[in-house]
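Here it is, the structure in full.
A protein chain is absent from this complex, but the other protein chains hold their places.
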Amino acid sequence: MEIPYVVQPRQDTGLYNAKVGIWLFLASEVMLFGALFSSYIILRIGAAPGEWPVGLLNVWIGMGNTLVLITSSITVVLAWASLKMNNFAKFKVYQGFTILLAMTFVVIKSFEYTDKFTHYEVVLQDNTIYDGHLKERTPTHVVIHGHKVEHGRHAEGEAHGSKTPHTDIRIERAQIKKMENYGPWHNTYLAIYFTLTALHALHVIGGAVVIGYLWGPGSKLWKTDPERFTNRIEISGLFWHFVDLVWIFLFPVLYLL
Amino acid sequence: MQPTTTHSHTHGAHEAHHEPGFWQKYVFSTDHKVIGIQYGVTALFFLLFGFLLMAMMRWQITYPQKPIPVVGSLLNAVLGDVAAGGIMSPDLYNAFGAMHGTIMVFLAIVPLAFAAFGNFVVPLQIGAVDMAFPRINMVSYQAYAIGGVIMLVSFFIPGGAAQAGWTSYSPLASWIPGHGQTFWIIGMVFLITSSLLGAVNFIATIIQLRAPGMTWMRMPFFVWAQFVTAFLLLLAFPPLEAAAIMQLMDKVAHTSFFLPTGLAVSGGELANISGGGSPLLWQHLFWFLGHPEVYVLILPAMGIVCEIIANNTRKPIWGYKSLVYSVLAIGFLSFIVWAHHMYLTGMGTKISTFFQTTTMIISIPSVIILSCLLISLWGGSIRFNTPMLFALAFLPMFGIGGLTGLPLGLNYSDIHLHDTYYVIAHFHYVVAPGTIFALLAGIYFWYPKATGRFMSEFWGKVHFWLSLIFMNAVFQPMFAQGMQGMLRRMSDGAANYSLAKVGTDAIGGLTDAIMKSNITISHAAWALGLAQIPFIINFFWSLRHGKKVTSDNPWEATTLDWQTPTPPPHGNFVAQPQVHRGPYEYSVPGQPKDFTPQNT
Amino acid sequence: MRELLQLPVLASEHGKTVDDLIVYMHWLMILLFVGWIAYFAYVLFRFRQSRNPKADYLGARGHASTWIEGLVALVEFVLLFGFAVPLWAKLVDDLPKESESVVIRVAAKQFEWNLRYPGKDGVFGKQDISLVSGTNRFGVVPNDPAGQDDFEKVNDMHVPVNKPVIVHLTSMDVIHSFKVIALRVCQDAIPGLSTPAWFKATKEGRYQINCAQLCGNGHANMANGFITIESQAAYDKWISDQKTGAAGAAVFE
Partner (left out) sequence: MSDHHAHDAHDFQHHVRRYLFVFWALIVGTIITVGAWYVKLDSMALTVAIALLIASVKAFLVAGYFMHLISEKKMIYGILAATAFFFAGMMYLIVWGRDQVPQGTIHLGSRDTFQTPGSPSKAAH
């Protein structure tokens, strides 16, 4: 006996199995990201006044990536609509774009990550603080392209607004008390930033792999069982939209506020 | 559909066309029944393993700093210095304690109660051919197995397994040297993944694959219990997953999610971390899972007990609807009571009032469920076979465990009882003599369906009476210990807090009598272990030598799981069952037999 | 009932109410349990198969159980809103005035209790987390005048009887829990937080301080802390006997 409702919806629920499955899965995803957003709030209200960095990220890049994801969402939906309208060729084109956009997103994200990992805060023995991007590192000295931090630790970022001019600064190793890049260990803002965006990026990659499979080898199913294939595209699309939806919140929360 | 009366053939003729090989049949199977059995056997192994850890810990509790007989030298040889001279060091005690809790909860009881019984029984009871997503089902089992292996391996890495309790509170968990905690977290991620996939599968199956006529209110109560349990897993586990990810980040990426500013490491010097995190955040996220999790441990057990009681009283369950509404209420409320584990972290009046109110409210549906099951006995014609004995014993055992939850649920009385053996006794009464008895009942009950043979009744009864006596002998004295203030997680069995140690110039040390009860408890615990030997032998012996069933429905039950060939073939039913009535139509007046199957 | 439950020695004012609540709750529990178990035994006896071969399709009639459930709920709510809530509120929202109480700061640490007393002036010197070190466990700011007569102790707490005592709890490393069984006091000491606990001792004597939260491999050995409850006179004498010093470093050596 075959498992029923794999393709056709069940009468009383009006749903086919995978549709129920994906929504349940997305419900659990809501709780997963929800817990991380809750943690974000706790960390943020727990930060001492002035400690929470604002504007550490480049908003324009973030906005660009938002547009990339939104665009990928429309191509996913159009790909599915094309199948509904029996146009397999168009599906291939749209979904091809989706995959490209997903890759674009990940590439841009990795540039952002690299930027943070090469961005250093250098504390000297006399507690002067320099902040900037590492240009050179030798056993005796380092050179960073940045500026001196005026009063204590700086929280307001340099991504926009009135920023101090950046210059190349050479610092002798012997003077350095502590030198740390802007990785997740640097402060709780960066910790939650990296955790949330990395988890999100994993979802993007996972989604892209599935979509890629259904675009390539998996698309053979269209010939034998078009309805089932269309369902699969719908399911993968639902997941993709969810990933987009998470980003819709991540962007303002991490980049703007 | 007529139930087939032949049972000697394991396979129906219709599926003879392709005989799958060994690997496909037993290891990479997608058949829900095989997966159920895989889960069951693995979980029983972990149950035994979890017990053995505790058996060794009980030695240390009772005879602190004395070498463990027999296994002590073995521990020393395998694990090294943590068991130098065969003596269990505090590190080892903590590792075993944390792993006892973790293994019992996540690797033994949940997989057995939810996954094993759920897999085997639910599709049969709703008249489905399989789970909705058989392949995902297989993956869930594999994720569980991998998680289990990771947990087991962690015992042997340098530094040993996780040592911060099954609750893994930060900052302790983030700081203990060694990688045990890292293994724990990664293992948990696999187990969580397994449970999430399982939960999706169960819910989708129950929503989508019910046989024609199997309306919601005709579902056996066990299916309802599994349905709610699946929702608990689905929505409560992800926050723990998030917390696990953050704790992993704290460990490997040196973030400070759970580490506040100003922490001083062992020497007293300030730790080199960014700080700014919140230790209580971990506790919230942990207990957000932790509390629903305890209902995950109990609801399937209640479901099993309900099936068996209906069957062996030969009459319908009293108040089926109340049962269903109660289990839904429990499921719903269990998400908003979690902080009753955190009263003494420093809680204001408002929020603790909220949480203790919800805690009191959630006890009401439990009372209703218990009452319905008890009242169901009235007017029955009670058969005392082994499954029924275990199911009946479940009721007062859960009653004791549940009732003792109440003084813990009020913050003010919790001040005295928190983190004492009273808590240990409370929850073991629910999970050990409670859930384990229900699970054993289930094993004795469904064994004939899975294998075509009965387990021995005589040895079953021996197993039952010994287990009942020793379970109580283990956990009853713990209430007194806790009431006197004996604290849990003491690697010396609280000897340092005993009158004998503190001396007479201090008031209120633990009395000799209380300390001596450690001896009673431990001996009872070891005896409890021995009492399982008849069961284990019976379990394997009966596979080949048990009394054969003479009908596909040996217990004369009404639910669909008994209206299949024995054992059920791939695809379960000979023909699509059509459901006509509720689940417990026993002794219907005017019917020829005292049971009316749902599909007739 | 107190005897039946074998509640341990009691030495604080509010402890009486804690015990009372435990006792009331256990009355409810025992009543329910005995009732149910009697019913249970009776039913198992009366409706066993050999005595009652034919089951009754309808089973129990009547709604006694609904009444019982309602009653259980009612009693629970009386205990909740009549006792637990107001008593808790008194405990956590009604801190006695610091000027009229003995105030002690506690920084727990693996595996000991560091105590800081404000000295004769009753005022603590300033503290700063960034100064915390192996020898300056409270991060005391040197040269703060208010701190000159403060003193620190390890594991040795003294308080007067019949006077409110406020203990501000924090931790230097992991979570500990400050518990004195006879005082019915239990409060977690959490790093990053300072949480007060207060009590009024009623019985002189020396009591052990327990650590009620798993805090590492020495958790069971965190047993060397004692609290001595003594008369006001003895307490005053004890205070005046203490070595004082701002950083308090000396007392650790």
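As written, the chain order gives the labels A, B and C, with residue 1 at the start of each chain.
Please note the rule applied: contacts are C-beta pairs under 8 Å (C-beta built on N, C-alpha and C of every residue); 3 or more make two chains touch, one makes a residue touch a chain.
All values reported here derive from a predicted model rather than from experimental measurement.
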Neighbouring shown chains of the undisplayed chain, as defined at the top: A, B, C
Touching residue (missing chain; options B:90, B:346 or B:387): B:346
Listed residues C:14, C:105 or C:200, member touching the removed chain: C:105
Chain not shown, touching residues in chain B: 207, 231, 235, 239, 260-262, 275-276, 278, 280-281, 284-285, 288, 332, 335-336, 339, 346-348, 350-352, 354
Contact set of chain A toward the excluded chain (per top definition): 8-9, 13-16, 19-20, 23-24, 27, 30-31, 34-35, 37-38, 41-42, 45-51, 59, 63, 66-67, 70-71, 73-74, 76-78, 81, 84-86, 152-153, 161, 227, 230-231, 234, 237-238, 241-242, 244-245, 248-249, 251-253, 256-257
Hidden partner chain, residues of chain C it touches: 91-95, 97-98, 103, 105, 107, 123-124, 126-130, 138-139, 166, 168, 170, 192-196
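Basically, only the chains that are shown with their structure count from here on.
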Contact-richer chain pair (by C-beta pairs counted) among A-B and B-C: B-C
Interchain centroid distance [CA atoms averaged], chain A/chain C, Å: 46
Mean-CA-position distance for chain B and chain A (Å): 37
Separation of chain B from chain C, taking each centre as the mean of its C-alpha atoms, in whole Å: 31
Complex contact set, residues of chain B against chain A: 128-130, 132-134, 136, 196, 199-201, 203-204, 207-209, 234-239, 241-243, 245-246, 249, 253-257, 273-274, 276-278, 281, 285, 288, 571-573, 576
Residues on chain A engaged by chain B in the complex (per definition of touch): 1-5, 10, 13, 15-18, 20-21, 24-25, 27-29, 31-36, 39, 42-43, 46-48, 51, 183-188, 191-192, 194-195, 199
List of chain B residues in touch with chain C within their complex: 89-91, 94, 163-165, 169, 171-172, 175-176, 259-270, 277-280, 313-316, 318, 344-349, 352-353, 356-357, 360, 363-364, 367-368, 370-372, 374-384, 392, 395-396, 399-400, 403-404, 406-407, 410-413, 415-420, 480, 483-485, 487, 489-492, 494-497, 501-502, 505-509, 586-589, 594
